[in-house]
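Only a single protein chain was left out; the remaining protein chains are all shown in position.
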Amino acid sequence: MEYTLGSILPIVLGPFLAFAVNVFLVKRWTKLGVFLSCFGMFVSLFYSFRIFKDFVFGKYSTDYYVHKVFTWFDLKAAGISDFAVDMGIYLDNMSAVMLFMVAGCAFLIHIFSTYYMAEDKRFGRFFVYLSLFTTGMLGLVLSDNLLSVFIFWELMGFCSYSLIGFYYEKEGAGNASMKAFMTTRIGDVFFLVGILAIWTTVGSVRFTDIYAAISSGAFDGLTAVGIPLATFAAFSIFMGTIGKSAQFPLQVWLPDAMWGPTPCSALIHAATMVAAGVYLSLRMYPLMELGGITTFIAYIGAITAFGAATIALVQTDIKAVLAYSTISQLGYMVLGIGVGAYNAAFMHLITHAVFKACLFLSAGSVIHSLHDHHTHAHVQEMPRMGGLRKKMPLTFLAMLCCTFAIAGFPLFSGFVSKDRILGDALVMASHSKAYWIPAFLGFTAALLTAFYMFRMMFLTFFGEPRDKDLYDHTHVEKLSWNRNVPLLILTVFTLGAWYSGNFFGAWVKVPGVEHKEWFATLIEKPHVEKFKAYKSLPFGSVDTGADRVFEESHYDPDHGMSKEEAHHVHLIHNIGAWASIVIALSGWFIAFMMYSKRSWNPGRWVNTFSGWYRALQNKYYFDDLYVKGVLQRGLLPFNNLLARFDMGVYDKYAIDGWEAVNRFFYRIARWVDNVIVDSIGVDGTGASVRFFNVILRTFQNGKIQFYFIVFLFVMVGYIWKLV
Amino acid sequence: MITLSSYLAISFALFVCGIAVMIARKNIIAILLGIELILNSAALNFAAYTRFVNHNLDGHIMSLFIIVIAAAEAAVGLAIVIRFFQIRESIHIDDATQLLQ
Amino acid sequence: MFDNFLFLSSAALTVCGALAVVLAPNLMHACTYLLTTLIGVSGLYVTLSADFLAATQLVVYVGGVVILMLFAIMLTGGNDNKSVNKFGIEKVAPMGNAKTFTLAGFSALIMALVILKIIANVNKATPKTELPPYETTVEKIGELLITDHVLAFEISSVLLLGALIGAALIARPRRREE
Partner (left out) sequence: MMNDNVVSFFSEAPPYQALNEKLTYLLNFDTRGMMAFVVYFVAAFVVVNVMALIGGLGTYAERKISADIQMRQGPNRVGPFGLLQFLADGVKMIMKEDILPKAADKYLFFIAPILCMVGVFATLAVLPFSSGFTLTHLNIGVFYVLGVSSLVGVGIFLGGYSSNSKWSMLGGMRGASQIISYEVPVTLSIIAMVMLGGGLNFQTIVDGQGGLPHQWFIFHNPFTIISFVVFFIGMLAETNRAPFDLPEAESELVSGYHTEFTGMRFAFFALAEYVEVFVVCGVAAALYLGGYQVPFGLSSLEFLHTKVGLPMAPARMIGQFLEIGGFVTKTVLLYYVVIWIRWTLPRLRVDQLMTLCWKYLTPIALFNLVGIAVWIYLFNGESMWNLVFKTGAAAAGHH
């Protein structure tokens, strides 16, 4: 079965055309535009599912597919250099799963938005942005080269900017949008540098070419700024991930992204924006491995996971808790990449997308229900909630499932993915002492995650309502389908069974494997040795036959290790799993004691660790550091210095001096202009025209009798001459 | 003795009178009167020459067409005059200078 | 004798009428003087053995053109000889003043000199032949019109039709519908 463009492109074109049409429908035909956006998303989802089905259940399970769409620019033809960029489509197992996840989440979020944003005055415009945002993510997933990845990457950056600043009347929203934009720019600059480094080395930016170059040793022996080129390129590209996925130290933008409407937060945090960074790192994993920065990646991930989790402990805003949990979970993914848990990281990306989308939608429906009658604003503060379980049971159910998932309770999706990351981290720690710290931080963060998530649950849904007035005005939730259906669907997918091979292995016929996890079977960690067979494949071909890289799909939990080592790994995995369960339960227990039973007073802890508390409240002073330290101390003086140089030296001598020279020539030119051109040329022409005009005007005075007399005399003259 | 010259003299008188009228008058209709005089003098000349010189009827035909054209000219000219008067409330020839521009 | 009498009286009518047209201070009167001129020219046509032409002159001019002129004068109030227009701005009197008449006389004099120079030679140049007898010209003109001059005849009929429609179209007052 060949894929035609017609069966792939609708995935991107559906939302994109919806966007293009919707732009013109925003003002007058808002409803129609919204419907078009949802319909475009549905089209995208439909085609995504076809591809997902083919790749996961069908015979394409280990193939990948490359399709050239068009040649963007071709410097070879122009004779400048041998560089050409072909825009193409790259499909393999990972992109198929990713596409289905993105399209599905985005579609459900679209549907939810029709409920959530219906009373907003910019209802239509929100969908314009949503459509374009989804277009960016889907295009990124389908891209077959780094350059188009970068294009869609920036498109998403712009859309996140627009969506975060959606309520631009509020000053905070505007600032947050600019902050997000500027912070991610820093990562993007590194990313671009990385692309250029790869281009100079490989001569192409296509993934297949890069893989082939890595396996053929094209990076060997090359250096850049004193470090190996592979390290340099890998680091640069990972910086892009840091910016986009809000890793330490560029995590500061993500909490502020809460200024956007809640559905857009769901989209940013779950399916699109932050996932793109992790996706990029996964795509470029061979390069990371080659560059030897996996340890660095693991540390970054662990620090992010732990630090964000600690900050989340003290947040009172329901969305802020979720935002820091997002950063924390992203840290887990990056940690997974760092410790070599490739498919676990990707799996966590998927499971996290689902339960985080669900969490945000639930939080959104909570916020939407709580309407303060005094300030006419929606309430996001947890201290004013409580006891909402009775008012909105369905939301409570959805949020509870998601909390179980994120906290890593067994049978839920979070347990499946996070446990494997932590297990692999423990395995790596058992091999190398350098990995002890990431592993420890990971487990601690897991404990904290369970704690703050249940804290949120208890504060929101249990106990007595703390703001009686607000509670009384909250209606019992209505059965509006466009809110409940997305919530329920996402809730169903928080169950671990969907992702676990134990549940699915008997039914899903994965070639060669029958009793293992389908997910782990499909997503294989690409070993550098295997890229040896890669070569630059012609476009439009399904890679089959002899040149196939993944010759036979098989799950190798031992990673080519010896029997003892495998046993060791299994043992450690089991330890990790049990530890996770214990940690999750203890996190729940602490939260229960503090916020439900109220046996332990959290205030005492705050008093004891008041310095830490303040640090956490201020997010470890990162914003202050960036603003006061980097910007005011470093950049502003530097800018002032540059400005002084500009004014004092450059302006004074170069520009003013040039002006003096020009003035001299100007005097000469003015004289020539005034005397020769103006006086003689222009005025002379005018004068001559006026002179003839005076003559002609007397002749053309409009008086017929004058014409007649002139005619008569001319005729007389002729006759006199003739006779 | 009636000769060609006598007719030419009358025609000449008509012509000169017509030119005098056309130049002296400022009223458009008066100018049209002058034009009629001039046309008549021309027609008379044709008839006289065909009588005294040619001895055929071509001059009569020419005169006939002159009369026809004079009638058409008078009709259209006077229509224009009336229209002009409706627009300008004047038939002074010096008011009809819009084509100057 | 009768021919001479007719010629002289017609010539007198013609020339006197033309002079009166030049000198009449009243446009309506000038129009009646033009009528006498036209009748005189018609008489001259008779002496030139152009009977059809004479009758045509009467029908077209007396029955058509002169009445049209009279109508136009009346409709435009062209009979007034005020030297100011409706805004009170001074201008040359419609029937002319001394200046215009001087200019006209001068122009006419120049023209007269030239024309006299031409017709001075005519008498010498034209051969003195016996004049053909008076005879009816209607049939011959009819034949000529539909044989030799058929094209001019058709064109002039089209011209007349166009002039008729054009005149009716131009002179019709436009309705202001607001």
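We just call them A, B and C in the order they show up, numbering each chain from 1.
We adopt the following convention: a residue touches a chain if its C-beta (ideal position, glycine included) is under 8 Å from a C-beta of that chain, and two chains touch if they have at least 3 such contacts.
Keep in mind that this is a model prediction, so the values were computed, not measured.
> Which shown chains does the hidden chain touch?
C
> Which listed residue, C:L109, C:V138 or C:I155, touches the chain dropped from view?
If we include the chain that is not displayed, C:V138 is the one touching it.
> In the full complex, which of C:V15, C:V66 or C:I115 touches the chain missing from this view?
C:V66
> In the whole complex, not just what's shown, which of C:L58, C:L103, C:A152 or C:I170 touches the removed chain?
Checking each option in C:L58, C:L103, C:A152 or C:I170, the one touching the absent chain turns out to be C:L58.
> Go through chain C and note every residue touching the omitted chain.
Chain C touches the missing chain through residues 1-2, 26, 28-29, 32, 35, 51-52, 54-59, 62-64, 66-67, 70-71, 74, 133-136, 138.
The rule is simple: only the chains that are shown with their structure count from here on.
> Counting only chain pairs that touch, give me the topology of the graph as line, ring, star, complete or other.
complete
> I'd like the Å distance between the centres of chain A and chain C, where a centre is the mean of that chain's Cα atoms.
Centre-to-centre distance between chain A and chain C: 96 Å.
> Between chain B and chain C, what is the separation of their C-alpha centroids in Å?
That gives a centre separation of 5 Å.
> Cα centroid separation between chain A and chain B, in whole Å?
Inter-chain centre distance comes to 93 Å.
> What are the residues of chain C that contact at least two other chains?
In chain C, residues 103, 107, 111 touch at least two other chains, as defined above.
> Find every residue in chain A that makes contact with two or more other chains and list them.
In chain A, the residues touching two or more other chains are 709, 712.
> Mind listing the chain A positions that touch chain C in their complex?
709, 712-713, 716, 719-720, 723
> Could you pull out which chain C residues touch chain B in their complex?
Those residues of chain C that touch chain B are 3-4, 7, 11, 14-15, 18-19, 21-22, 27, 30-31, 34, 37-38, 41, 44-45, 47-50, 52-53, 56-57, 60-61, 64-65, 68-69, 71-73, 75-76, 78, 85-86, 91-96, 100-101, 103-105, 107-108, 111-112, 115-116, 119, 122-123, 126, 129, 131-132, 137, 140-141, 144-145, 149, 152, 156, 159-160, 162-164, 166-171, 173.
> Under the touch definition given earlier, write down the residues of chain B that touch chain C in their complex.
2-10, 12-27, 29-30, 32-34, 36-37, 40, 43-44, 47-48, 51-53, 55, 57-58, 60-61, 63-65, 67-76, 78-83, 85-86, 89-92, 94-95
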